[in-house]
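Shown here: the complex without one of its protein chains, the others still in place.
Moving on, here comes subunit A:
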């Protein structure tokens, strides 16, 4: 297991050779320059000059519909959420200036963890400063040298980085392949610590993991299970607890990791668990110990938002309507989509190549629509994707407008 707090908080300085350390980025620099030389607007330097609502902003000078944020439940402008943040700014100031284990735990951090415990009906909740740090910290701390982590090859970067930081033996399996996962679990030496890491919704294609089968297999082989529910919290499952709730396996999952930067509408990360020894994580988890805690205004907005998400069934129903309409509409227009059926609030549109993907992205932006351009190496199988993330605040009319924009842009670029 990780040495955690006993390690020094400054790494040793390594001797470096005198070569230019940036030369390894030359291919990426050339790819970006090539794209921009063709007159393409830079897809990775969009500036939101003014944010009008959860679904609209002035981007690069244009009034734009936002279809590329993770604001699934539209909580960023909720009046109660905003009021809670303002009150906390007045009462507690702009920041804590310290770690949770020193001066960084305020009443607001405890209230936020209480809200998470209630939301998930679990015994323990731990708030991190980002979702990335939650995965980095939990995974690297519980699975150390000599332990085995079995994970989906399409896992998020924060999961991979957590595996690397903990120095566990890492064994990936083919995306969503239960049989491949079981084969690897079966071959792990007897007596070794085992952790299976899964995601509820995979963010690139918006597809859902077969968690009922996967969690059962993991448990059969004596592994602990961590599920990242970043893209399903608030939206999927009867109480919005995610895919593991919908699949009926939430009681067999040892750790759920999530984020405040999606449905919750602010920034931060968390882990909830029923493990009886979970609280020791507050002393041994380095990305929790060695970083400043979230500002009081942020935890106040998160707490209010999480409590409102518990009563979010109407919003959830409307978001599903939006997802079904956009998915069906794009498919009817002739676009190739990441999933056969709508499985989440993410609808991924597969582009033939990076050049036409970037051209399509730009054509949509000129129409007044912002989506994410996702490209290798962040994407599975080197695909270029236009990723649409719907919001419960998108009106039915807005979804029709979006489909019209896709039709015009798709024809102009020659994709449909």
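We adopt the following convention: contacts are C-beta pairs under 8 Å (C-beta built on N, C-alpha and C of every residue); 3 or more make two chains touch, one makes a residue touch a chain; residues count from 1.
Following the convention adopted for this analysis, contacts and distances are computed from a predicted model.
Asks: Hey, which one's the missing chain according to UniProt: "Lactate utilization protein A", "Ni/Fe-hydrogenase cytochrome b subunit", "Acyl carrier protein" or "Sugar ABC transporter permease"?
Replies: Answer from the record: the omitted chain is "Acyl carrier protein".
Asks: Which listed residue (A:48, A:111 or A:180) would be found touching the missing chain in the intact complex?
Replies: Of all options in A:48, A:111 or A:180, contact with the hidden chain holds for A:180.
Asks: Of A:188, A:271 or A:371, which residue touches the hidden chain?
Replies: Counting the whole complex, the residue in contact with the absent chain is A:188.
Asks: Which residue, A:114, A:169 or A:355, contacts the hidden chain when the whole complex is considered?
Replies: Checking each option in A:114, A:169 or A:355, the one touching the absent chain turns out to be A:169.
Asks: Of the listed residues A:83, A:121 or A:153, which contacts the missing chain in the full complex?
Replies: A:153
Asks: Mind listing the subunit A residues that contact the chain we can't see here?
Replies: These residues touch the chain not displayed: 148, 153, 167, 169-174, 180, 183-184, 187-188, 380-382.
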